[in-house]
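Excerpt of the complex: some chains, original placement.
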Amino acid sequence: MEPFVSKSEAAEIVKVARVRAGTSWAEIAEAIDRPAPWTVAALLGQHPVPQAEAAQVGQMLGLDAAVVEALQAQPTRAGLEESLSDPTIYRFSEALAVYGPAIKELIHEEFGDGIMSAINFKVDVARREDPDGDRVVVTFDGKFLDYRW
Amino acid sequence: MEPFVSKSEAAEIVKVARVRAGTSWAEIAEAIDRPAPWTVAALLGQHPVPQAEAAQVGQMLGLDAAVVEALQAQPTRAGLEESLSDPTIYRFSEALAVYGPAIKELIHEEFGDGIMSAINFKVDVARREDPDGDRVVVTFDGKFLDYRW
Amino acid sequence: MEPFVSKSEAAEIVKVARVRAGTSWAEIAEAIDRPAPWTVAALLGQHPVPQAEAAQVGQMLGLDAAVVEALQAQPTRAGLEESLSDPTIYRFSEALAVYGPAIKELIHEEFGDGIMSAINFKVDVARREDPDGDRVVVTFDGKFLDYRW
């Protein structure tokens, strides 16, 4: 059988190839006409990339066919736990530990018993200028789902 | 010595007292003139509540003096891990597992090497109406801090 | 403040009171006109019980007012991990370990990339007679949610 690469190997290859090509994530996202967070997450192995978009990224970054094939595969979205201790990612976990129960109370007060979907969901990362130092603004936006039997 | 209550006991008492008093979190937040997420997090033990605000909440909810005292104490913001498996809170962890590395890439692309502060930080919980079902919109907003020696 | 009981204490009290009253779960479910799995899960602390139903169960089982109050409270559906090693529950975990990836493949093949909702969801427990020994048939039935940005 022809050799193949796993989705996590493909993610590592994409990260190096992007730097070597001198291409930004934003340029890749624009080229395939998708939001940047979706694009990066998908290229890092968290979403299947449709064939046309995978091929286009492959061309931009000079990826082997086996890498392009891996990008299209259905992911098992498992286990990035080791990266959760990276300080840039950890701060979100810390905020969740501090504010999670408060967020839960306010969701229930506003919507009743239920959850914010993480499937019918999008995320945005933005910069907001501020004289005291610019701010990172990350928005989690998911459909409310009520507990329904 | 007079009896005292811990901050986690105080949080449990506040939750029951609020339901018995028929008061919403929004009403408490308005009464003490603070944002709702801050108010709920603080009353659940994640922030020290200033004396005046603690006294006012105590009066609204009929809390004992030892509970009001506990609300003012400096918290050890430790360990809510058991509540992270609650589905309403878990979805945020799942979104972070799926999108955390992508968020990290985009922060670095936009700001350089650094983090979103979880201390100089605020969070907002809102409802956005949508014909396909209203949406929970949670915004994490923290100052960017660059790695600086 | 009047004393209060937690939802997990209420669950322990309900279990003992039900046996002392000689009442089956099925009879309680029928009395409040709800499916049995929902009823048992809710009385064990996994769902808020509406006021009327909580009061009716309180009367059937002779529960104190504070227990009836606890049944109505919004749960934090956290942490039953210690009960997962009970053999009757463990077999479901084992089946999930053996068949989980296969179930995932078949969901993707039939529906595309997405999940079975555990919120818009119901479960059924039934007996199916079989000459080789009757069978436990447990059905998980949840709305399909596709990954949608």
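In this document, chain identifiers A, B and C correspond to the written order of the chains, with residue numbering beginning at 1 in each.
Simple rule for what comes next: a residue touches a chain if its C-beta (ideal position, glycine included) is under 8 Å from a C-beta of that chain, and two chains touch if they have at least 3 such contacts.
In this text the structure is predicted, and so the values were computed from the model without any measurement.
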Number of identical chains in the full complex (with 3 shown in place) equals 10
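In this text, only the chains that are shown with their structure count from here on.
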If you list every residue number at the chain B and chain C contact, are more than half found on both copies (same) or fewer than half (different)? different
I'd like the Å distance between the centres of chain A and chain C, where a centre is the mean of that chain's Cα atoms. 33
Taking each chain's centre as the mean of its CA atoms, chain B sits from chain C at a distance in Å of 29
Can you list the chain A residues in contact with two or more other chains? 101, 104, 108, 114-115, 117, 120-121, 145
Contact footprint of chain C on chain A as seen in their complex: 35, 38, 47-48, 74, 76, 101, 104, 108, 113-115, 117, 119-122, 145-149
Residues of chain B touching chain A in their complex? 24-26, 36-37, 40-41, 44, 46, 77, 80-81, 83-84, 86-89, 91-111, 114-118, 120-121, 123, 125, 127-128, 130, 132-145
Considering the complex alone, what residue numbers of chain B touch chain C? 12-13, 15-17, 19-20, 62-64, 82-88
